[in-house]
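Removed: one protein chain of the complex. Kept in place: all other protein chains.
The block that comes next holds subunit A.
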Amino acid sequence: MKKKWAFLTSMMALVLLLSGCEPLLVLDPKGPQAERQASDIMLSIGIMAVIVVVVMAILAYVLIKYRASNQSDDYEPPHIEGNHIVEAICVGVPVLIVAYLSFVSVKSNYIVESAPVGYEDQEPLVVYASSSDWKWHFSYPEEGIETVNYLYIPTDRPLEFKLYSYGPITSFWIPQLGGQKYAMADMVTTLHLAADEPGEYMGRNANFSGKGFAENTFNVTAMSQADFDEWVEEVHETAEPITENEFEKLLEPGHLGQMTFTGTHLEFSPAPEHEHHAESDTEVDSESETHDHSQHEGHAEHTDHSSH
């Protein structure tokens, strides 16, 4: 048995060595949300490691002490039904651990689902991130810019991503800024992120979406607000406007490189945002409403009923 444990520990050491050259992406956070998640992860790894060590220690002790070859031939193991105190400890200690982790987990849930800590009083930058087979479209409605497969973001400003999909369910993920969230065709989900440091980050779709899934990635560049403003200006000077025709072509399944446009597709193909609210009828103009009807008849009908 000892050999096995020696082997296990050396394996873990080897694994850590192999990966040890650079910090793991998730454990190398560059924003408050990812930081919270990384600290939860490290906390739980610590507590769990203690549990594993305790179980292994008891097991090793029992196996060494009570192995048959260590006992006389006429040893008859006793009949033991159980012991209330021992069993209470076996229930009590895990309950305490789980209660503590639940407390942390609930707290973290509310933290990652609201504006990032330290950024609460700032106006967030809203970015609509939509996926299509197998690309990401980023629309900046305030700036009037749309990009494909790359994302420029300012540091030190909260980011609010509005996620939806033009196809299968995908999952928007920038590991170093924070965890993922699904993008789906019939509703919009919101992901709150922020970047503390300028830099290049990996972003991808993490949810399997068919043949082109592996390459369904995008680059994220975080820069100062001044640099970001400069980029916005530059785009407005150089890029072509996005048209409905052009956008339809972009949606066709396949891979594309990075692209930049002025204007956003939200103007002619809005996000499936207010589907379930009656007031959406008054908000959208007539042209996009017809479009809406053709795509989401069921929902639109439902909306009509509720408004009467």
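Everything below uses one rule, namely that a residue touches a chain if its C-beta (ideal position, glycine included) is under 8 Å from a C-beta of that chain, and two chains touch if they have at least 3 such contacts; residues count from 1.
Keep this in mind: contacts and distances are computed from a predicted model.
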Name check vs UniProt for the chain missing from the figure, options "Peptide/nickel transport system substrate-binding protein", "Protein-glutamate O-methyltransferase CheR", "Cation/acetate symporter ActP" or "Quinol oxidase subunit 1", returns "Quinol oxidase subunit 1"
Out of A:V117, A:A206 or A:L256, which touches the unshown chain? A:A206
If I consider the whole complex, including the chain that's not displayed, which of A:T190, A:S224, A:T243 or A:Q258 touches that chain? A:T190
Where subunit A meets the chain that is not shown, the residues are 1, 4, 7-8, 11-12, 15-16, 18-19, 21-22, 24-27, 34, 36-38, 40-41, 44-45, 48, 51-52, 55-56, 58-59, 62-63, 66-68, 71, 75-82, 86-87, 90-91, 94-95, 98, 101-102, 104-106, 108-114, 133, 163, 167-169, 171, 173, 175, 178-182, 184-187, 189-190, 202, 204-214, 295-299, 301-302
